[in-house]
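Before I ask anything, here is the structure I am working with.
Shown here: the complex without one of its protein chains, the others still in place.
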Amino acid sequence: MTEQPTATAGVLDALDAIYRTESRRIFATLVRLLGDFDLAEEALHDAFRAALEQWPREGVPANPRAWLVSAGRFKSIDGIRRQARFTAWDDATAHTDTLADPAPAWHEADPDADALEDDRLRLVFTCCHPALAPDAQVALTLREVCGLATEEIARAFLVPAPTIAQRIVRAKARIRDAGIPYQVPGLAELPERLDAVLRVVYLVFNEGYAASSGESVTRADLSAEAIRLGRLVAELLPDPEALGLLALMLLHDARRAARTSAQGELVLLNAQDRSLWHRGQIGEGAALVERALLSRRFGPYTLQAAIAAVHAEAPEAADTDWPQIVGLYDVLLRIDPSPVAELNRAAAVAMRDGPTAGLALIDALLARGELAQYHLAHGARAELCRRLGRTEDARAAYLQALSLVRQQPERQFLERQLASLPDTKNF
Amino acid sequence: MRYLCLIYGTDAQTSHFSAQGMDHYINEHLDYDAHLQALGKLVAAEALQPAGTAVTVRMRNGKLSVTDGPFAETSEQLGGFYLVKADSEEEALQLAAGIPSARFSSIEVRKAFSISDNGDQGSGP
Partner (left out) sequence: MKYLCLVHCDEAVLRALPPDERRALNADSMAYDRLLEAAGHFIAAEALTSVSAAKVVQVRQGQRSHVDGPYAEAREQLCGFILVEARDLNAAIQLAGRIPMARYGAIEVRPIEVMEMIENPEGNAA
């Protein structure tokens, strides 16, 4: 058939590689040029189909990305004219004229037409726009920025695909109806808007990180997506908190292999086999934390990452620098007070000063009421009571934790802890 | 001429199957596909995911509306279809009757408007 079958195979491999690494970037540019998510999606599809057809004959172009963007845009304009009767536009020609204009409205202030990097950032900020419901932000970001299929997102969040599909349809309609601009926010709005982006990224990471068995293969991919997203944001917008979040995710993810035993049981930090930790990721995370801390404009993500870095530095659990950890929690609680951070600080205080000190803090916390429904608070209390030989109190606290826990691996952990308590004679 | 055979059934009809029974049932359908293919009668055949995976789409005044769920909640769900070529309605009914599901389910047979495969125009509306 073809005279040079290996040449064609080489071209197809190249196209495949480009699809895997560049398609979301190209998509982001097409969204800017075409002014519409759905048009851009079809244009992307058409561009790669055109490449599949033409590149084996003509060879891989010198600038494949530019070729694909151009092909997608051309086919879209052409397609809009042919499709005019199938769309809502009253005057398709007016729309195509706008698109054919090299400087359409959305191109706005950015004179650099090759700013593909900025297009990805625009895409992220648009998908995380506060006008969209939080779960819609997550679904839209995963689909449009990360390229996940609706069904993949659904599986990862254990939600039916139609539900995710509706969130995405509504989100796009909202963007259209509210006229949400496709742009990177201005300096004044940036901190708050970046907050929303980081929140989405962290949410995705935690969905992936929390699962420790069963579906964990799929859900580990979610953590990987979050890290990928986190890298993108940190690369394009090296705000200290973006660096801090990336560091936090890398440091937590570095421990993944040690978090579950061969039997699939949860292994807590103090019992993990540290030789299974990913040292490369730890190194990367620690370096990012340093960078973020140096800026002096760091926030909660950076501080949590710094705490994770202190843990990661300790060759064994017994070597952990608890005073430093307590100090970092002190700072964290000053800038971003939360009951959970207080709980974690209390656990660190117990390690630094002994269980009695830690228990006093946890009891005070629980008395305030905010953590009454939080299984980890009761679990932590149980552990400290056990260390103090207060077996009955430990038993009661484990039972309380078990009544609140939802994840199976954590449930099994608590049950093992409960079972390992010494029997008492009186009830 | 082309006919669409729609398979309507319930989970209850096959829920008592053992795993082996279910595998065998699926293989029977795939064998029937191959059989129809060999006869030159098969245009398309697919099993559908359950009704809970469906969405219903409408376009009204330029606005896309999407609702969860199938178009109609029926006691028996649409579980699959065969699109076949047949020279007569009788042949179409025979082909439909040959579908393994026909033993438990109901097969609705609908004639399509398609241009017939020997080139004549199909009957118009």
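Which chain is which? They are A and B, in the order written, and residues in each are numbered from 1.
In the analysis below, a residue touches a chain if its C-beta (ideal position, glycine included) is under 8 Å from a C-beta of that chain, and two chains touch if they have at least 3 such contacts.
This is a predicted model, so every value here is computed, not measured.
Counting over the whole complex, chain A has residues 38, 41-42, 45-46, 49, 79, 82-83, 85-87, 143, 149-152, 161-162, 164-165, 168-169 touching the chain that is not drawn.
The chain not displayed touches chain B at residues 2, 4-6, 8, 18-20, 23-24, 26-27, 29-30, 43-44, 46-49, 51, 53-60, 64, 66, 70-72, 74, 76, 78, 80-81, 83, 89, 93-94, 96-97, 102-103, 105-114, 123, 125.
One rule holds in what follows: only the chains that are shown with their structure count from here on.
Only residues 87-88, 160-163, 165-166, 169, 173 of chain A touch chain B when the two sit together in their complex.
Residues 52-55, 62-64, 66, 68-69 of chain B are the ones that touch chain A when the two sit in their complex.
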